[in-house]
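Input: one structure, supplied below.
As you look at this complex, bear in mind that one protein chain is not there, while each of the others sits in place.
Labels for the chains are A, B and C, by order of writing; each one numbers its residues from 1.
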Amino acid sequence: MTATGTGTTVDAAWAIDWLRRSAAVVAEHRVALSELDRAIGDGDHGENLDRGFTAILAKLDEEAPPTPGAAFKMAAMTLISKVGGAAGPLYGTAFLRAGTAVGDAAALDSALLVAALTAARDGVVARGKAESGDKTMIDAWTPAVDAAAAADRSAPAAVLAAAAEAAEAGAVATDPLIARKGRASYLGERSMGHRDPGAASSALILRAAADAAAAAAPAGASGTGA
Amino acid sequence: MTATGTGTTVDAAWAIDWLRRSAAVVAEHRVALSELDRAIGDGDHGENLDRGFTAILAKLDEEAPPTPGAAFKMAAMTLISKVGGAAGPLYGTAFLRAGTAVGDAAALDSALLVAALTAARDGVVARGKAESGDKTMIDAWTPAVDAAAAADRSAPAAVLAAAAEAAEAGAVATDPLIARKGRASYLGERSMGHRDPGAASSALILRAAADAAAAAAPAGASGTGA
Amino acid sequence: MKKLINDPKAVVEESVEGFGLAHADLVTVHPDPLFVSRKDAKSGKVGLLSGGGSGHEPLHAGYVGFGMLDAAVPGAVFTSPTPEAIIPATAAANSGAGVVHIVKNYTGDVLNFETAAEMAQADGIEVRTVLVNDDVAVEDSLYTAGRRGVGGTVLVEKIAGAAAERGDGLDAVAAIGRRVNDNVRTMGVALSACTVPHAGVPSFELADDEIEIGIGIHGEPGRHRIAMENADGITDRLLEPILADLKPASGDKVLLFVNGMGGTPSSELYIVYRHAVKVLEAANLVVERSLVGNYITSLEMQGCSISVLRLDDEMTALWDAPVHTPALRWGM
Partner (left out) sequence: MKKLINDPKAVVEESVEGFGLAHADLVTVHPDPLFVSRKDAKSGKVGLLSGGGSGHEPLHAGYVGFGMLDAAVPGAVFTSPTPEAIIPATAAANSGAGVVHIVKNYTGDVLNFETAAEMAQADGIEVRTVLVNDDVAVEDSLYTAGRRGVGGTVLVEKIAGAAAERGDGLDAVAAIGRRVNDNVRTMGVALSACTVPHAGVPSFELADDEIEIGIGIHGEPGRHRIAMENADGITDRLLEPILADLKPASGDKVLLFVNGMGGTPSSELYIVYRHAVKVLEAANLVVERSLVGNYITSLEMQGCSISVLRLDDEMTALWDAPVHTPALRWGM
């Protein structure tokens, strides 16, 4: 399926492409993510997400969700049922809240996208109670939401590119932090000097969203994003 | 205590010196003997014998046996009670039979020594049912007994030196054999290329007997032995 | 990595299948979603359910049976199970009087059980949750995800299970479970790491003369890495924070639980137990009950944990009550 878009909105095809690209990068980085988790957690983060996104691919092959919201909700339910661990409920909540935020809109403009990203982040905070600087996926999501909100809203691709870039920087910035939530917190100061696996996977997944939007946008229609 | 002897006989002091020298060489070769046993057995032979001879030293410190026979019997009972494993009862039987063979003679001449060594070997065969070539301590003892019987009988030191030399050669000759008795037999052909630990310890102990006799003999009184 | 496994991805399924075959008199294995339920549960009693990542065997499935759990939900290795499995397991454990979820305090377990409990309640099943967090290795619980649930979990499951079996109501069973948790403290040590099957490499590296003090049960590194010590010294190090935190009074009766992490022979556990008894008796505590063995493990990790539970007469009686599960059995 080829992603399509008007340039000023993204649609169900984009959402599906996002999920497929997410599955691909998670599979590609499965070992690397687990390796990050092995350093400060229990070494299963890549495996967990890969199990979830593989199941999402299977669902997508069965039936294409008709709207972005339906795609997000399908992803949410699949991640909640298949991933387990901390990441399953947290990513699941993120997609669930995003789905609720966009309702059954067929096309999402930049404003709705920013709202969806914000709702996703807020959902993770509500479930996990982490604050910025606690060395969790929140440290990728909050800069991403902030960057998206501040980005040029003429094109979703630009909004998502800004979000992805900020998420990547946020993930890198978790390196020196002492973890205060999740398994890594048990290590105390020994968690310093390692990247948070959930922040790293969040950056990968948000980059997949931006890439899908860039692929969907008609040539020349994208904004400032990469 | 200094070992003494007339040159044509050995006495209780010699027997005690033999046991002390045996304890010393076993302690010195403890790790090496266990290492041999680790290759084709269960890695405890040095440890086992060391436990036994350490106990013999303690007994000797308490009370000096009045005759060679008494020394052999004390050694036998101590080895039987402290060593365990295969080596404990086998060495125990060897010393017991040697003790019985010499009775309460105060001095042992070459003929009585040969009889004692023969009785010791026969005791090991009776208990362990091993034949020559089965890769056991018998492969040190039988050549030792044969060499002792054939040696110049003018001096016990010569008899024991011949026995020790033959035991050493016998131990070396176990290297290519396939074990047919004891733990090493479970390895089948994989026991080839390793020295039998019990044969190696037998050579050490018989060499200690010869050394004690050489030390006991008045200068010039010893026979052809080293 | 050398393990007696086939496909690393099928380890849990195949192992639980074998477990079900070996204990068909006691348990039923439901393969998809995977959970284990008790065969002979009497109707009308409060149901007890626990679950969590696999790799801690015999926890939890080994404790399904008379006087302990009604259902267990094994997740992937070291990964909490999902609501998809917890919800039907809750339904299986329910015979009308509601279900107590015994949950070890890890973010993943808490979140997944929370979701499942909500959905089960929506289906009309009363659920109470007992959170186990007995690990004194986690010092600043304000600045972390809180203390972890470790060895104490076994004691909570046994004692709350006996309360359910004698007919206590839902809130009473949850209350006794919480009372056990409030009175138990645990600390663990690793001499070697374990290898998660799908990872294929040890979960941390430890030099030949190093040990990890204050480990959890997921192969994660501990709080401190120190030079190897002898068993008595290690036992002292484990008991010290336990007693400092539990603050038992002179004359208190305790249950002493020395638990193997999976790869340590029981002979070594008894060496630890021997010294632990001496330390507790020197502190004027009465060791009334004991448990020594592999009861909550980390795959083939070498090491142990010590748990001390301050007993009251009711807990002791419930501990002594008959139990018949694949991994814990007495009195019947």
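Of note:
To be clear about the criterion, contacts are C-beta pairs under 8 Å (C-beta built on N, C-alpha and C of every residue); 3 or more make two chains touch, one makes a residue touch a chain.
Since this is a predicted model, take the numbers as computed values, not measurements.
The chain we do not see here touches B, C in the full complex.
From the options B:64, B:187 or B:215, the residue with contact to the chain not on display is B:187. The chain that is not drawn here is touched, among residues C:90, C:203, C:259 or C:294, by C:294. Contact with the chain not shown here comes from a single listed residue; of C:226, C:277 or C:317, that residue is C:277. By the touch criterion stated above, the residues of chain B touching the omitted chain are 34, 38, 40-44, 47-48, 51, 80-90, 127-128, 179-183, 185-188, 190.
Along chain C, the points of touch with the absent chain fall at residues 2-7, 11-12, 14-19, 21-22, 54-55, 57-58, 62, 191-192, 208-209, 211, 228, 230-232, 234, 262-275, 277, 290, 292, 294, 297, 299-300, 302-304, 329-332.
One rule holds for everything that comes next: only the chains that are shown with their structure count from here on.
The touch graph of the protein chains shown belongs to none of the named shapes. Each chain's centre was taken as the mean of its CA atoms, and the one lying most distant from chain A is B. Just count the C-beta contacts per chain pair and the biggest one is A-C. Inter-chain centre distance (chain B to chain C, centres taken as mean C-alpha positions): 56 Å. The mean-CA centres of chain A and chain B are about 78 angstrom from one another, to the nearest whole unit. As a whole-number value, the distance joining the C-alpha centres of chain A and chain C reads 34 Å.
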